[in-house]
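A single protein chain has been omitted from the complex, and every remaining protein chain is retained in its original position.
Naming follows writing order (A, B and C), and every chain is counted from residue 1.
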């Protein structure tokens, strides 16, 4: 199972009055890391649209374990944890590099749709690129 | 059980390239609505700090059901769904007012801490203000 | 000369580590207020696209005079200060309501374009709606 890695350093404007990274900003980090994974495999939003499909987030579960602070070096690990007919999920770990501690742990459930928003089977090329095997039958 | 209501209209910059409200922005909406609930009961971040406590989000589960678009009128309903010794959760509904459809449904788990981040029992005044009754014993 | 008014209350996530509203967020406030002015006259981004024109920001000058803090009630006043052939400018004041003090003062220069980005004369209906008179000849 391939693990995709994205890196960033916490920017000042991402911290809120508590002095640490705002909860909503973690979702930006997660989105950034998912897009990086797609980008590494040759997919951008534009390319997917041309091919007639989109991937849409249906559900996010995120546990905030330890705060992140300004200038922290951060690694986000993303891997496919589940793939069904048209939907599946990523597990994403937000790791503070200096102490290798997990700052946040997320499970992101997505579905592939056509350009009108109707669910479609996960495209074969995506299954191949990401090594997605059907993990469960019923959806 | 009291339901707190916050209202807003979707602003242009909250929409992303998909043309609808970005997933991370929903967490802003949820935070805004929780802060509104606290505000309606007389609590701001500053007042809580003076009193020596903070409320920290530990986990968010959010289901994205229907997209929101620019200028949509939105209502966010927030209520206490669970309260233990020092932690508990809110249920939050993001509702698109024009068709009364739930755009997103969230469960937000929080913990009360002192100013050093150590969990403390939910302050009595908070229990009273929000009608929180111990719903479960073990934590 | 008509002055358009938009109101908001500072939200927690708009404040940064300095404890006050982040500089970039003011541009969100200004955009929100401009869109409100358009909205009050019956224009949304969608409607303008249908009619074949867009208004694009070319330059912003903003003076930060006094900080804004969480929960501050804010009024943004917007008025046309200048209109030429295809471009013009708004003056925008961000006012902290409690002491009627100007938090920020901005001049926003815009241009009307067709959907390909080519400048076009300011549409007549816009001139009428906003009471824009040619203020200067050369552009």
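Keep in mind that, in the parts below, a residue touches a chain if its C-beta (ideal position, glycine included) is under 8 Å from a C-beta of that chain, and two chains touch if they have at least 3 such contacts.
Since this is a predicted model, take the numbers as computed values, not measurements.
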Full-complex touch with the removed chain, picking from C:25, C:76 or C:122, is C:25
Considering the complete complex, of B:6, B:24, B:54 or B:94, the missing chain is touched by B:24
The listed residue (B:15, B:54 or B:106) that touches the chain absent from the view is B:15
Those residues of subunit A that touch the unshown chain are 11-13, 28, 31-32, 35, 39, 44-46, 70-71
On subunit C, the omitted chain is touched by residues 17-18, 23-25, 27-28, 31, 45, 54, 56-64
Interface residues of subunit B toward the undisplayed chain are 12-13, 15-17, 19, 22, 24, 70
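Here is the rule we use: only the chains that are shown with their structure count from here on.
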By number of contacting C-beta pairs, the most connected chains are A-B
Across the interface between the identical copies subunit B and subunit C, with over half of residue numbers shared counting as same and under half as different, the residues used are same
One chain's C-alpha mean falls closest to the whole-protein C-alpha mean, and that chain is B
In whole angstrom, the CA-centroid distance of subunit B from subunit C equals 30
Touching at least 2 other chains, the residues of subunit B are 28, 31, 45
